[in-house]
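Before we start, here is the structure in question, set down as structure tokens.
Every protein chain of the complex appears in place save one, which is left out.
Note that the chains take the letters A and B in the order they are written out, and that residue 1 is the start of every chain.
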Amino acid sequence: MPKEKENKNIVKVDVKELNLWYGDNHALHNITVPLYENKITALIGPSGCGKSTFLRCLNRMNDLISIVKIDGSVVIDEKNIYDKDVDEVSVRKRVGMVFQQPNPFPKSIYDNVAYAPLKHGHVKKGKACDELVEKSLKDAGLWEEVKDKLNDPGTSLSGGQQQRLCIARTIAVKPEVILMDEPTSALDPISTEKIEALMLELKKKYTIITVTHNMQQAARVADYTAFFHLGKLIEYDETETIFVNPSNKKTEDYITGRFG
Amino acid sequence: MIKRKKNHKDNPFYDATLNARHRKSKRFKKFTLSSLVFSIAFLVFFLFDITSKGTPAFKQAYLKVEVTYSELSKKSYRKAIERKYSKIVSRAYLRTIPMMIEENPQLMGQTISTWVIADDQVDQYLKGHHYKLKNKDRALVDQMKADGNVELRFNTIFFTNGDSKSPEFAGLNSAIIGSILTMIITMLIAFPIGVMTAIYLEEFAEDNKFTQIIEVNINNLAAIPSILFGLLGLAVFINLFGLPRSAPVVGGLTLALMTLPIIIVSSRAALRAVPDSIRQAAYGLGLTKIEVTRDHVLPLAFPGILTGSIIGLAQAMGETAPLIIIGMIAYIPDAPSSVMDAATVMPAQLFTWAGMPERMYVEKTAAGIMVLLSILVALNSLAIYLRKKFEVKW
Partner (left out) sequence: MHTFESKNKSREMKEKAIKMALIVASTISILTTFGVLFSILFEAIAFFELRSFWYFLTGSVWSPGQVDSQFGAVPIFTGTIMITLIALVVAIPIGLGSAIFMSEYASHKTRDYLKPVLEVLAGIPTVVYGFFAALTVAPIVVKTAAWFGLEATFNSALASGVVMGIMIIPVISSLSDDVIKAVPDSQRKAALGLGMTQGETIKDIVLPSALPGIISACLLGFSKAIGETMIVVMAAGLRPNLSFNPLEDMTTVTVTIVNSLVGDFEFNSPETLVAFALGLALFIVTLGLNVLSLMMIRKFKEKYKVNTL
């Protein structure tokens, strides 16, 4: 854990004793981790360690799988999102998600971004909506490249552009937290670079939690890093500490490539 | 603890639009569910309707009367029974009496109390349906019933007789035999051609124009309405080749062409499912393509090919339209003894009966439907059973 006395950060997502079962398989063991506001937190660990499963707990996407059982709490703004009186659909408005494979809708670029805000009633069709689309695309660093072809299908863009479109679509809903599940692993190095720069910009307004299997990426962008192994949280600290001076031997072994 | 409503106003995650949106989504889900329920409800209603209409046909009314075998009755069968019974006893049965006397001379001069098939109107009256009996005949039947001279027996005639002008004598026998003969012809033609085409397309064909044309044609063939195959059968097999009308051989040929696409498609799938490693191993042993296909691929694909063929057979068995066009709905009382004799098939027989005015035919048609559906269920179950039994997990 990061040292308490030096910590002036606000906790945006407070995870306490989170357990998850896939049927009989106990996949996440008692995860407790405070995730800080306006910071980028990276979740690293070998394949199958549960980092993506954990990420999906933060916006209740695991609810879609019928054999999943969840115990514990994920508190955002003093409310546990797993409380019985919270509608999981409403959680996802405040906690957005970007996926590993870019998945724009088979609609125009404009409609991709405008769909959710219109549906949620944030804006009405017309000028307000146009402005929202423009701002979202600008914040996602895509505006210049698409401003003349907003009616083209979202799928006509390149891989990196599609991913930035997905980011624009996510921030158009004005979430507070953005979850990213290996957002650059399907992209080429140049697009990866663009997205990493984007993440550093976005953290000023959003809290970002990203799963990555690329340790160098974690080292480049993340303020905090959490190391998972076999469904347990092994170590959580400032990124520099994790990579330079890890407290746990397993962390060190993973960082130095002894397994993974 | 009080059960809190989701999305309550004092909830930090409250969303004003959500309640209406959830309601809309729930309505949508209800609509899709009710569509499914309707389909199943229809099936249940349909089966219930057919069964309730058809079950009574498995029983036939019999009357106990005195039958006189004499020279008089041999000449005029109407004289074999008392006059008052003449309208309520099956006319078709009476017609058989002279022949009975011929074949059994010891009957001559005797008067025997016999259980005799009732006329179809009596049968329907006893079953509670619309009937055409006159009052005095009805009274007679009621009296006989009170005396214990009326019985409803299992209707073996339904299975032993062919079609008849008298409803009570009409049975499915010649249609069943006609179906069997026709199906034999159908499969004898469609199976080899279909499987060979599938083998050629999957194992031998190159990716050229010829192959594409074949595949397009198979697709088209599957889409052609069945009645047009009847037109083909009429124009080519009957008019051009001069084959006899109403014969199983023509019906079989026509249905074979219709069944080809199913056999080809399922055989191709079965062949494709055989992993390439089997073929590679066989080639590695120095075998030719034909030997590899015949000795190694085909045996493994055979269960799938068989399953597909049984399904194709089941479909051909229910076909009526093309057979009407080539004439297999003539009145066929006797079962065919060869594939060149005039014959009818089960669905065509049902079609003919459905158009008859007498009420008894409604029962018999429904009962025939039950028989036909049972056969189809049996065939499809066999196909599923075979598929499960020989299912190899590669």
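One rule holds in what follows: a residue touches a chain if its C-beta (ideal position, glycine included) is under 8 Å from a C-beta of that chain, and two chains touch if they have at least 3 such contacts.
These figures come from a predicted structure and were not determined experimentally.
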{"item": "Interface partners of the hidden chain - shown chains only, full complex considered", "value": "A, B"}
{"item": "Touch with the omitted chain, as defined above, among A:C166, A:I208 or A:V221", "value": "A:C166"}
{"item": "Option touching the unshown chain, where B:I214, B:L243 or B:I278 are the choices", "value": "B:I214"}
{"item": "Which residue of B:V141, B:I157 or B:L201 touches the chain not shown here", "value": "B:L201"}
{"item": "Option touching the unshown chain, where B:A57, B:A301, B:V339 or B:L372 are the choices", "value": "B:L372"}
{"item": "Which residue of B:I81, B:I157 or B:L234 touches the chain not shown here", "value": "B:L234"}
{"item": "Where the missing chain touches subunit B, by residue", "value": "18, 21-22, 24-26, 28-29, 31-36, 38-40, 42-43, 46, 49-50, 53, 192-193, 196-197, 199-201, 204-205, 213-214, 217-221, 223-229, 231-232, 234-236, 239-240, 257, 260-261, 264, 288-290, 314-315, 317-321, 324-325, 329, 347-348, 350-351, 354-355, 362, 365-366, 369, 372-373, 376, 380"}
{"item": "Absent-chain interface as seen on subunit A, which is shown", "value": "59, 61, 64, 66, 89-93, 96-97, 99, 101, 103-107, 115-116, 119-120, 166, 169-170, 173"}
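Here is the rule we use: only the chains that are shown with their structure count from here on.
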{"item": "Geometric centre distance via CA averages, subunit B-subunit A, whole Å", "value": "60"}
{"item": "Contacting residues of subunit B [partner subunit A, same complex]", "value": "3-8, 11-18, 21-22"}
{"item": "Touch list for subunit A against partner subunit B, complex", "value": "77-79, 81, 84-87, 89-91, 93-94, 119-121"}
